[in-house]
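Only a single protein chain was left out; the remaining protein chains are all shown in position.
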Amino acid sequence: MTAIESVLPIIAVILLFLVVWGIQRALQNRFTRKTHYKVIIGYITFLLVALIVTEILEQTTSLNLPRITSQEKVDVGRAILSDKSIPKNQLVTERTHEVDGKLSIKAEQREYETIFYIERSFENGNTVTERVYKPSLTIGDGGNGGKSYDLSQYVKVSLPVWKGQEVVMPFQSKQELFISAYRDSIFISQLTSNQVGNLYGGSEMSYGIVHLIIPENIELDIQLAPDYYVEVPRD
Amino acid sequence: MSLTHRTMGEVVKQQFLFKLRSNAAVITVLFVMQAVVWGLMIGGANTGLSMSTFELRWNLITNDGVVIASLLWALVVGVILTTPGQRNASFTYVSSPVTENLANFCFFGLAAIIAGVTTVLSGSVMKLVVFMKDGNSIIETGGLIAAPLDFFSRIVVMILYTLLIMVVVYTFMLFVQMNRLMIVPIVLLVLLSTKSGVFDLLGIEGNMGTLFDFFYKESSFWLFLVKTGVVMVIVSILSFFPSSRIEVKQS
Partner (left out) sequence: MTVISMKHVSKNYSRIAALTDLTVKIEENVITGIVGRNGAGKTTLLKMIAGFQKATKGELRVFDENPFRSLLVSANSIYIDDAMSYPGSMKLHELLDEFNRFYANWNEELAVRLMEYFSIPLNSRHRFLSKGKRSTFNAIVGIAARCPLTIFDEPTTGMDTAARNDFYRALLKDYIAFPRTILLSSHYIDEMKDVLEDLLVIHRKRIRYHGSISDLQEAHLSLRGSSEQLSGSTLGKIIVSKTTRGLQEEWIVENDFSDAERAELNRQGITNTTVSLNDAYLALTEQPRGGIDDVFNA
């Protein structure tokens, strides 16, 4: 820390002090006592009304989001690759499709947020199993044991469309999610039972996953950009 | 004409009420500052995530600004009550240095309670803004109904910090009023304590941060109360020394 950096906060405090001092001097004698009383009563009344209104709104309209630690996040892609079990709640849907000999995999868009995991089974047959896993979206500081908000449920999942020998990732229009959040100051939250996290910690999104298990005898025609699919190695 | 005998308690009470009536502006200033900060803070901090088919916009509002403004105000209040004008006004009526000091502490007490309560309640105004904005609303820290204990603990913490600042600044300024030269050792002490190197030389571990952490890192209610309480009592007792030596109406 340089000398200037250490003096800067002191200068800032002094400047702000002078501003407040100036306001104080300006208001001290300008108004009568009665005027001050009116302002005080008006202000406190407004705060109490705001308290009542927000308490009601908080109970009725605010989102009650689940919170997870970084350990609790499930990396579905890794789980598929290492053949681990995936919690049921990550699954959007599991479908089977009858495909006759050949399957083309396409997308109607150059860029979208879904990755195909393509696994070839050792069996023969016409039944392709499709498991769609939801994308995950978290916001906030998940590091240091902090909990981040899990917003995954607000991300719309578009399912691939199956038509005969084709599976197509349909065109997805842009989805927007606005979230306004409030939190009390960390400075005065040292005694609270719920630890207040740092919500500036950034947000994280992982792509939705379509896991296809395709019988060995079906011929594949993958018309996807290389970044958008993963072939699950056979072992 | 027979003499009137007033007890200390009576005069302190009268002076306290007098200070409330004559210093209503002090409270108004707090409210004006808080309201200005609402205006500055309702924009919030924006972060977000933008992908090809998905966009997240995240707007976070906190009442950090209100807390800082209120603490800054506490600093000013501590100084204001040591100004000669305040002292002279008290001595226009019935007063002694001891009653003056005690009445000032009572005033600080009430002012701190008002600051603590309004700072936390300002959060409701911010929440209201959050609810009025587009999109979904998240209240990260629950309010009175959702987390009543947290709600009150914030008020208590804010009151204690406000009171601590007022009492420390008040005592410091009284020493300065008593003798202008007192400013030198005290400012030196503060400046030195921001540099941990100096502490190292003295063989004391720590710096300004440790002093801050002493209060801020305390998460037990009772220990926090004891820490702030003991410091305030010591500093308050110290304040009687300069207070009883400052003369009134020096011109």
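Letters A and B name the chains as they come in the text, with residue numbers starting at 1 for each one.
In this section, contacts are C-beta pairs under 8 Å (C-beta built on N, C-alpha and C of every residue); 3 or more make two chains touch, one makes a residue touch a chain.
Only a predicted model underlies this, so the values are computations on that prediction, with no experimental measurement involved.
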Omitted chain's touching partners, listed by label: A, B
Residue among A:Thr32, A:Asn64, A:Thr93 or A:Gln153 that touches the chain left out of view: A:Thr32
Contacting the left-out chain in the complete assembly, out of B:Met51, B:Val94, B:Leu144 or B:Val235: B:Val94
Touching residues on chain B - with respect to the absent chain: 1-6, 8, 11, 14, 17-18, 21-25, 85, 88-89, 91-99, 244, 247-251
Residue ranges of chain A at the interface with the undisplayed chain: 28-29, 31-33, 36
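As a working rule, only the chains that are shown with their structure count from here on.
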Computed distance of Cα centres, chain B from chain A, in Å: 38
Complex contacts: residues of chain B adjacent to chain A: 21-22, 24-29, 31-33, 35, 44-45, 47-49, 51-64, 66-68, 72-73, 75-76, 79-80, 118-131, 133-147, 149-150, 153-154, 156-158, 161, 194-195, 216-221, 224
Contacting residues of chain A [partner chain B, same complex]: 6, 10, 13, 16-17, 20-21, 23-24, 27-29, 31, 33, 36-37, 39-40, 43-44, 46-48, 50-51, 53-55, 57-59, 61-63, 65, 109, 111-113, 137, 139, 149, 151, 154-155, 172-194, 196-197, 199-200, 202-203, 205
